[in-house]
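Here the complex is missing a single protein chain, while all its other protein chains stay put.
In order of appearance the chains are A and B, and numbering begins at 1 in each one.
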Amino acid sequence: MSRASGPSTTRRSPTLVIGCVLAGAIVAVAIVSLFWMPFPQDDTSGGRLAPPALPHLLGTDKLGRDLLTQLMIGARIALTAGIGSVALGGVLGVTAGLLAGFATRWLDDTISALLDILIAFPTLLLAMLVVAAREASLGSAILAIGLAMSAIVARLTRVLVKRVLAEDFITASRTSGTSWPRVVIEHVLPNIWPTLLVNLALQLGLAVLAEASLSYLGLGAPPPNASWGRMLQEAQATVLTAPLGAVAPGVVLVVLVVGVNLLADGLRDVADPTRRRRR
Amino acid sequence: MNVLDVTGLTVKSADGRALVSDVSFTIHSGARLGLIGESGSGKSLTALAIMGLAPAGMTVSGSVVLDAPGLVRTEVVGAAERHLNGLRGRAATVVFQEPLTALDPLMKIGSQLAEPLRRVRGLRGAALRTAVIAALEEVRLADPGRIAKAYPHEVSGGQRQRVAIAMALACEPALLIADEPTTALDVTVQAEVLALLDGLVSARGMALLFISHDLAVVAGVTDDVLVLKDGVAVESGNVLDIVNAPRHPYTRELVGSARQLDGALDWSPR
Partner (left out) sequence: MTSAILEARGAGFAYRRAAPVLADVSIEVTPGRGVALVGESGAGKTTLLRLLLGLMRPTSGRILFDGAELSPRDRVQMRAFRRSVQTVFQDPYSSLDPRQRVGRIVAEPLRSLGLPAPASRRMDVAEMVAEALRAVGLPPDAAHRYPHEFSGGQRQRVAIARAIVCEPRVLLADEPVSALDVSTRVRIVDLLAELRETRGLTVVMVSHDLAVVATLCQHTAVLERGRIVEQGDTAAVLGSPRHPYTRRLIDSVPRLPPRASQARS
């Protein structure tokens, strides 16, 4: 009879806990990097490709920069890229999706056609166009990833809105005299946000990967900013002699993406009142 | 001879709750039994268990023996899927509540109907086409040629249910299980489909297990009924006896409710 309580929810969703721990670790590292780093970003005093040993805990890269420092900066960039793209893609996508969901047949068809074109457009090509128009920077990467993401989010939002609008409780709400804006705030958004949130969390993982790919190809944040993707690319040539240079960014990338995905799965369980049914 | 012999049938959900508990009944060849229950009574689950189609994760125990003429007497509970496939259709078959879900939406009605006719009767070519039209005529579908060429969504709910019945009959089953076959239909269409079902079952000498929540509908189709509540058979016997003198409190409530609504339709002066 009582409400679902916080602790029991987390106990029943171990994926949420593990996801929080993994993603939280990376977030913590990124925050720490704002205040303290083992070495300055462009300090090359450690010599090239030094093996892991104090004071260079993870060794150095081929230019003699401290690997741990690079990883910490990379965490900041990966998170900025992920959160930035999700914010951009989320705002654009949800707005367009709501518009299409409520629109008349004609407008809906037009928006849907545009979304289909945008989805069919490869993210990489989009990124190259953005970079060509602006320059290779973190902002360009976020713009390209966010735009590509917005189409996917918009299409999902549109379907969710349509489904909710078909429910009788929407008609009941209208016959109660509720205005359309209030119907959206009271019924439509609460019923679509759990699914949207889960999807946005998954998109965040994909955005982090996309940023790494763009950086790997030189379309992301320019040097000397250490992005995990570019670290991987730079370590490629020396992967046999100094494997840690490639393995370390790879591992943190996997930790962050897996953590975010688990977080998304866990959110799904927590967000739905019908899933927290008690015995 | 008993076409169907159910003894101590129990179906448990994955978390161990008994959804059907210790239900027993038999149906002689050519006989009819009504299974009455409200939502959650386990009546549809019983039908699925008889076909060996209980949803994954559920455990079925007890005994369900199908014994159709010309087929090997088979214990359904615990039987191999491969073995049951040969039995389904021939020994027993089901007509469901919503024919739209029972028919393949991407296949023309004629082709769907042809499949069991080819499999069971071994028909091919022109003979098969004639048999399809004959099967549609048998369920009194006007213009069977047009219906055969239509997709399920292109015909009305009543017509779809007739097609579903035709498909069930095409297998020439010894036992027909009708699971709320008219609940989704309009009342005038329901009357027609019930009359059709009644006539066909009699003409073919099939046994019938008729499942419904509606006492009045069951009373019009079968002579004997079994009342299910929360998976337990609370009462069974002749339908007239049960309607006139229910013994179990639940049956009494059920009959009382049905009587109250039925009474509202008595316009003749008292």
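By our rule, a residue touches a chain if its C-beta (ideal position, glycine included) is under 8 Å from a C-beta of that chain, and two chains touch if they have at least 3 such contacts.
The structure displayed is predicted, hence computed values, not measured ones.
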Displayed chains contacted by the hidden chain, counting the whole assembly: A, B
Touching the absent chain when the full complex is considered, from A:His187, A:Arg230 or A:Arg268: A:His187
Touch with the omitted chain, as defined above, among B:Leu106, B:Ala142 or B:Val187: B:Val187
Sole contact to the chain not displayed, among B:Leu9, B:Leu196 or B:Ala219: B:Ala219
Selected residue (touches chain absent from view) among A:Thr178, A:Asn225 or A:Thr238: A:Thr178
Touching residues on subunit B - with respect to the absent chain: 38-39, 157, 186-191, 194, 213-217, 219-220, 239-240, 243-245, 253-254, 257-262, 264-265, 267
Subunit A, residues in touch with the chain not shown (by the definition above): 1, 3, 167-169, 171-179, 182, 186-187, 190-191, 273-274, 277
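Methods note: only the chains that are shown with their structure count from here on.
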Distance between chain centroids, defined by C-alpha means - subunit A, subunit B (Å): 52
